[in-house]
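Missing here: one protein chain of the complex. Every other protein chain is in place.
Which chain is which? They are A, B and C, in the order written, and residues in each are numbered from 1.
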């Protein structure tokens, strides 16, 4: 889903931060903040081999759009780009990229953090962690 | 100045965010935050044509290293990369890139914002703004 | 008054898909008219849902409260605790 100031994508392909950067770059803005979530090998004492992301695509897009619209109005952001992976994601690969541009840096930091915080609360995307000795859906364990 | 976890560079060449990203990416980390300062066309009512950065190189490197070391210890960051331009920087070009990696995202956001805030306070780098109708050193005007 | 119940289709994701064994569940001819009656049905037919953390229900791609009325024409989905990012 791409319009002039908002670029939201769920993708089965490797994410590249330059795409988000190029989308939000604008001569009206002096500050860009980007958050990149990558797959780390250790979660507490468990060794991870890879992740698998599943999503409810139309609702995920619609929830992301709601979050972005709140971020535009609360922080005065200029452009927002959110790309999230689906499927198999290996160690050090990118799970999510959020880039935002704003006139000034404080709004960029706050808006970017707001988007990733809200994404983790409400967007219907599920992460299965594959460990050396088993697998589980994150946040589902009793 | 590059060591295992810290990469600080003052450069007369165009900056590329992928270099900072690749430096801080690490399988121990789940969150990377990047701040990119770009040149915007308007500062209040003044139209900018380009910037020119001058620096006191050995002291700038030493001040940046102090800031980075405080950020490592205050926020538990894993890796830090700071690249700052010198010389002529055009509209939409990058003046500064700060990338940090951390186990968790909150530390990454806070650490990255800390570094740019402190950079703007103490690092001996000076920006001359060239406008349609004149030029001046930023922060020096009475 | 006679009511005709049509099969209700429920989309299943993540742990819910694995518990149910399919990405879609068809619930035949059962009187389910609110989110809470759907939740009760699922927990009774698939007791594993009581073991894992609470799921939510989305109706037409929006999170829905327990008293939200539903019918077979709605797009209904089980939303286990999300974990994107």
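Some observations on this one:
The working rule: contacts are C-beta pairs under 8 Å (C-beta built on N, C-alpha and C of every residue); 3 or more make two chains touch, one makes a residue touch a chain.
Since we're looking at a predicted model, the values are computed, not measured.
Of the chains on view, those touched by the hidden chain across the whole complex are B. Residue-wise, the contact with the chain that is not shown comes from B:53, picked out of B:21, B:53, B:75 or B:109. The set of subunit B residues touching the chain not shown comprises 37, 53-56, 58-60, 62, 84, 95-96, 116, 119-128, 137-142.
Everything that follows uses one rule, which is that only the chains that are shown with their structure count from here on.
Centre-to-centre separation between subunit A and subunit B, using Cα means, comes to 23 Å. Looking at subunit B, one finds that none of its residues touch two or more other chains. Multi-chain contact residues of subunit C (touching two or more other chains): none found.
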